[in-house]
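A single protein chain has been omitted; all remaining protein chains appear in their positions.
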């Protein structure tokens, strides 16, 4: 789970990481109240999970409660794009390739439902700091550089020697020499050294105890009064650790998800909404991704990503079909199952159940293989339905589903 | 630092280790009050750092406040011996060797200044459990056996397979499989298994976070209502970790030390009082122990163990002499210095200073070697004093010091 | 030969007495795997479906000579179970359990790698390992594989794509030496390179199939390693070419890997190393067949 800045900072505060004093606001009125409480100059920041929100107008410094309310109102009406999308949106339209144009069209902007109002102060310097699970080395990594700010990736490409990347042994934990390696290696200037050396073990402890897969502080700042403070926080929590994180569900509740995804989640299904018209149901993330690919190759566009998981049964399949058909964009459905733990006979039963239960009026193409595939195909054959077709192979099924979608029809 | 039972249990409670409800009492009146507060049957236990206090009458079960007061009064008047001493004391005097008889004579019994009054309950079973720093493997060790009680060392000799000894990786920490290896390996019966499995990680956490070199629970008991409780606690804290243990000094204050040892400690000297008449000053624990040995070989008995440490200077030596001469038993003093960091010229200056400052009326034999030894000897020669003699070698110095002590004299 | 599991495999299953554990353990036994023990603390001494149950893995190893374990316990107990197998002297551990926290796996993998012993951990969150005709440890349906050992070494991050693509290989008559699902978790016990190096050393394996996914840089590193070290033909396939780009929080990931983890980056890495990349699962089998020409 990606945390909003205000959530990440709330957690970091528990580990005594210095963060600016601030309050989260859900309306312009609340923003004004927060500004009044904090007094003086404040910064109003969009709480939205995109990179580069500053460039998109999502961060404003104001010096009165009224101005804070106005800033909040403005910020909450901005259409935010992720960095890729923002680059496309602001590029010269003539320079875009067809693929880019298409991608831009498909990109759904986000709104900030909250702003974080924080006391603003003078800064002397900005650094970049992060701790993360390092997949490459199957270990932990601490990153620190005095070349902070948004362009740290560019720094990494041009002058990687300016960025300290220090592997941290997960069993040893954070011994202070790691902090010195980061601080001296990242060229942190002398005046900030003590503050940085003090903050690093706290950040690392937060990283471990929050089961974070990443904590990124960008920028980590040196204030005019020589304090080192985390001015932003991008925290990602490992969903698998939710069972031992008492705060997990509460933080999760603040995240909005599209209605269809929410309904799917409630039924234990992993759905991501997309913008095409071929509904996809498959078992296993890899197979579903592969299904998206072959649908694209056949000239179609997937309407969703829906993984029914490893042990899908009749009920799961029936639920999945119910959710997919609730999307009015869907023109055909491709059910692609390779049974392992999943038994194809149960999948077939689920399909029949859904067809009986719901008034499905888009064509469904089913491809069954693996455990009990014969039996599953027989069940489908024994329950003929005009909306139902089967295919022998994954590629054949994709072709058929795309053809049917492009033919039109639908609900 | 060896903790009293009540201190160890107080600390273990912070780690949610179940211990009996109890109060410490410094007088019979306080014991009665504690018994009144607890109500019903209570056990009154001597707080004294010896093994086998039970055999020596140090543990009494009573069922009224009055009886608790009487028990406390009796317990606080017992002369407690350590296990070795108790064995000698209770043996047939005729069966003792000369060395044993001599050792018995030299053994100073201890008194309990406090009793612990605890609620008494019915027990179904007793086990033995400990965690310790394992010098042999330079690691941690967890020990557990259903064969609890005082004779666990015998069990270890006769049937070592009944005792689970599980090495615990100091970096990995306590993963639950260690607990299962201890519990199943130690033959803990099924009814106690859950309670034991729950207590082990807590004990281990206490072991690590208290910087203990040992936590021994003997017995760990299964109560009549099927709870697993630490009925006793022998906790040893690593003195080197005192700087990070906020409770260290407070607990230390409860430990009585002989006046001379206390005075030495205040001056930063490591002194242990012994029962002979040759005062010993040396630098380095090994050299001082070796000095005790050669004094004994020369037919003498050391009056103390005093290590002035690695970087002894004039002031340290002067203080050391002051403390040694405050012991009226001392008949001669042997100063044995091999200078490494310690400079012999400073040692000599310290001796001269002490002789000028104090009225020393026992003979002092000085042996200097190593760094600046020539210079040191010259300083002594330049400041003649009738109480002062020098010797070329350690063995020669020992002979001389013993001869002088046996000749009598003294203050 | 084959790698990781074979005729010498003596399997103990942690969590065998659970419903899932029982189902898959017995399927493995039916396939021919030498299933010697199960471990469920507190149930030591019983027999379950003809399999002796022990309280600890150490007791199972003592009692049966088990050398391979399969972990089927719930996620919150699984890291500990892996460590228990390791400490009991097990050399091959296959962890099926999904949703083990990455923090736990970072510690487990570090611990295993720091030992002097040569221990193989496959998974977690993986379908397991099958050496056709020899042994099956995990949940890969034996029916998708060749009946007899063959020349293709197969390794995949994705579970169901193992079934799909191995099935396609089998249908084209391309038998497998061993099929390994390494799982898609951030901290896998074995990564592509670990398994590729086993295939390199296995004389039966003549060609290798690697099935990846978008995200991370495991495929890119595998290509670079293989070019220098594998010495055998390699065919790649990566799911997710058309998947929507994931939201990305901050810069840390890119600073570390230097790769964006896209399909294109992975395909480029393979092609630059001289390895063909299949467009879809069926093409994998066709490319292998072509190489075997």
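By letter and in written order, the chains are A, B and C; residue numbering begins at 1 in each of them.
Heads up, the rule we're going with is that a contact is a pair of C-beta atoms (placed from the backbone, for glycine too) under 8 Å apart; a residue touches a chain by one contact, two chains touch by 3 or more.
Computed from a predicted structure; not experimentally measured.
Of the chains displayed, those contacted by the omitted chain across the entire assembly are A, B, C. If you put the hidden chain back, the residue from B:64, B:83 or B:187 that touches it is B:83. The omitted chain makes contact with just one of the residues A:94, A:190 or A:253: A:190. Across B:70, B:96, B:120 or B:133, the single residue that touches the chain missing here is B:133. Between the chain not shown and the residues A:91, A:172, A:224 or A:358, the one that touches is A:172. The residue touching the chain not shown here, chosen from B:11, B:34, B:188 or B:294, is B:294.
With the whole complex as reference, residues 2, 49-51, 82-84, 106, 128, 130, 132-136, 138-141, 143, 152-153, 156, 163, 165, 169-171, 208, 211, 213-214, 216, 218, 234, 236, 238-241, 243-244, 272, 274, 282-287, 289-290, 292-297, 302, 305, 310-311, 338-341, 369-371, 393-395 of subunit B touch the missing chain. One chain is missing from the display, and on subunit A it is touched by residues 169, 171-172, 175-177, 180-181, 184-185, 190, 193. Interface residues of subunit C facing the missing partner chain: 114-115.
By definition in this document, only the chains that are shown with their structure count from here on.
Ranked by how far their CA centres sit from the centre of subunit A, the chains are topped by B. Subunit A and subunit B have centres, each the mean of its CA atoms, that are 59 Å apart.
Put simply, the C-alpha centre of subunit A and that of subunit C have 27 angstrom between them. Residue positions of subunit B touching 2 or more other chains: 171-172. In subunit C, the residues that reach two or more other chains under the touch definition are 107, 111.
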